[in-house]
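Note that one protein chain of the assembly has been removed; the remaining protein chains are unaltered in position.
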Amino acid sequence: MKNLLALLFIAALAALLLYVVANMPPMGDPENPTATHVIPRYLEGAEEETHTVNVITGIILNYRGYDTMGEVTVIFTALAAALAVLGRERRGRIYAYVDRSGVPSSVIVRTMVRFLVPLIVLFSVYTILHGEISPGGGFQGGAIIGGSMIVFTTIFGLYESSRRIPQKVRFPLEGAAVMVFFLVGVLGMVGGGDFLTYAWPKAAAALHPALVTWLTVLVEIGIGLGGAMVLTSILFCMIREEEEIAVVA
Amino acid sequence: MMDDFLTVIALIISLNAVICLYRAAVGPTTQDRVLGVNIVGTKALVVVVLVTFIQTESFFLDVALVYALLLFVVTVAVSRYLEAEGWKEVA
Amino acid sequence: MTGDSAVRKKILLTCILFLFWVIFTATLALYDLVLGAVSSALVAVLTVALLGRALDPRITPMVLLRLPVFMVRLIWEIVKANYDVAKIILNPRLPIDPRIVEYRTYLPDDLPRTVFSDSITLTPGTVTVELTGDMLNVHCLCPYHQEGLAGLERLVAWLFGVKKEGPARGAQETAFAAEGGAGSLTAGRPERGGEV
Partner (left out) sequence: MAKDIVAGALCCVGTFFFLLGTTGLLRMPDVFTRLHPSTKCDTLGACSIIIGMAVHSGWSWELPKLVIIACFLLLSSATCGHAIGRSALRRDIPYWRKKTGEVEGGDGS
């Protein structure tokens, strides 16, 4: 009975959705309302208004800069929530994920990871720095660094990993995304525009025209570093067990 | 001409991947599932490479590279988890 | 590792990373080259901090030079033996007799052993399922597949310039985490900044 009701409900929902889809404007029609108002402005003006070749980056970081700033804050909030539930590791203590099965990780996998981590990090740096002219950007690059940190931690153990990426490195960088975004935004105000207008102060802007692009790149770097470190910290929170194995003087 | 050919190849590989999902869904052991997911990932990677040349957009190759990296990370991390954890098998 | 050779390894790593950067960016514009030089040096320094060393000591320019030849020969082996597995899979009776055999290798360090076992995994009929010390456990699809292992071992030994006599066993002592990872936490810990 319950299943039947659920089935009926889903069927009704599907019919409704199909009806709505059937009445949508045709895909890719240049007369669509989405294509007639904002998009021409983006496509025509993005390059000179935002100084980015990749229009998507221009939209994300410049036209919709406030949205992205909010999203960056959401990432930061996720870390805050994880820390609130699981607790931050205390200063000066080293925690470990205790592997009770006593199985050491495979030599082959370890050698391979050691070999590949530089390449993965280099690729993510490329993704971050080329965000303004090709697909990619801070979020994606940060996620790739986070992935390399995940594989590093699972293979070498939390002890090694948290020793080599210590809290005093992670802590300032976790806020990097929000901080850099805010600083660049304020720089725009100093330069005489509004918040997040990506403008240097007049004296600096006169040095070289390409400097303006670097503000976008700076934000990308901030997002990348911040995202990577937030992912790493959340991972450390999740796999840590409450066993302190050493106290660092 | 070449594009149509590549599209057909990509379609065959996609169908192939769907068949491999059987192994990922049925198992019977967790390692079988990981293997199935790995293979589906390899096929998706090749489809991305083919799409690069069907659409002649070279930036898709970056996507393929990222996909390969993530495939490696996922498989290695999950296998490590499976071999190390005091974890009961649900066959 | 002496200071001088550490720096040289770091420079070699930077050069390799820079090559990859050029391939990634796919341009030779000055801006990208400068950016690539800076970021590959940065990544080299960072990963040395993360991993405790720049490159495996087994990676020398000679190995890099021999690598293409090795790759070609390995791919030829892969193709040749894939034909073999294809015959097995397409045979309706599925004539397999799987077993796990042990193989003791004379290759000295982690890296040659890794290359050897990866080559074993790629040549059909055999998958390395375990590597402890110099002992490999190889899963063979059919008993005759294990005959190819010695040839592969010679190939890898040629790549790394290893002679059959006089295996350099001393190197094993340095690799702490080699036996441990998280497993041997209580056994002993390396100094701060040691190799992973």
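Should a chain be cited, it is by its letter among A, B and C, assigned in written order, with residues numbered from 1 in that chain.
In this section, a residue touches a chain if its C-beta (ideal position, glycine included) is under 8 Å from a C-beta of that chain, and two chains touch if they have at least 3 such contacts.
Every value quoted in this text rests on a predicted model; they were computed, and no experiment measured them.
Asker: As a test of the contact rule: which chains in view would the missing one touch?
Answerer: Computed over the complete complex, the missing chain touches A, B, C.
Asker: Spell out, residue by residue, where the missing chain touches subunit B.
Answerer: On the side of subunit B, residues 2, 5-6, 9, 12-13, 16, 19-20, 22-23, 29, 31-32, 34-36, 38-39, 42-43, 45-46, 49-50, 52-53, 58, 61, 64-65, 68-69, 71-72, 75-76, 79-80, 82-83, 89 touch the unshown chain.
Asker: For the chain that got dropped from the picture, name the residues of subunit C it touches.
Answerer: These residues of subunit C touch the chain that is not shown: 20, 23-24, 26-27, 71, 75, 78-79, 81-82, 85-86, 89-90, 94, 96-100, 117-119, 121-125, 127-130, 137, 139, 141.
Asker: Counting contacts across the full complex, list the positions on subunit A that touch the omitted chain.
Answerer: 103, 106, 108-109, 112, 115-116
Heads up, the rule we're going with is that only the chains that are shown with their structure count from here on.
Asker: Rounded to a whole Å, what is the gap between the Cα centroids of subunit A and subunit C?
Answerer: That gives a centre separation of 32 Å.
Asker: Quick one: which residues in subunit A touch 2 or more of the other chains?
Answerer: 99, 103, 105, 112, 123, 155
Asker: Of all residues in subunit C, which are in touch with two or more distinct other chains?
Answerer: In subunit C, residues 24, 182 touch at least two other chains, as defined above.
Asker: For subunit B, which residues are in contact with subunit A within the complex?
Answerer: Listed in rising order, the residues are 59, 62-63, 65-66, 69-70, 72-73, 76-77, 80-81, 83-86.
Asker: In the complex formed with subunit A, which residues of subunit C make contact?
Answerer: 13, 17, 20-21, 24-25, 35, 39-40, 42-44, 46-47, 49-52, 56, 110-111, 113-114, 117-118, 128, 130-132, 177-185, 189, 192, 196
Asker: In the complex, go through subunit A and note every residue touching subunit B.
Answerer: Per the stated touch rule, the residues are 99-101, 103, 105, 109, 112-113, 116, 120, 123, 127, 134-136, 140, 144, 147-148, 150-151, 154-155.
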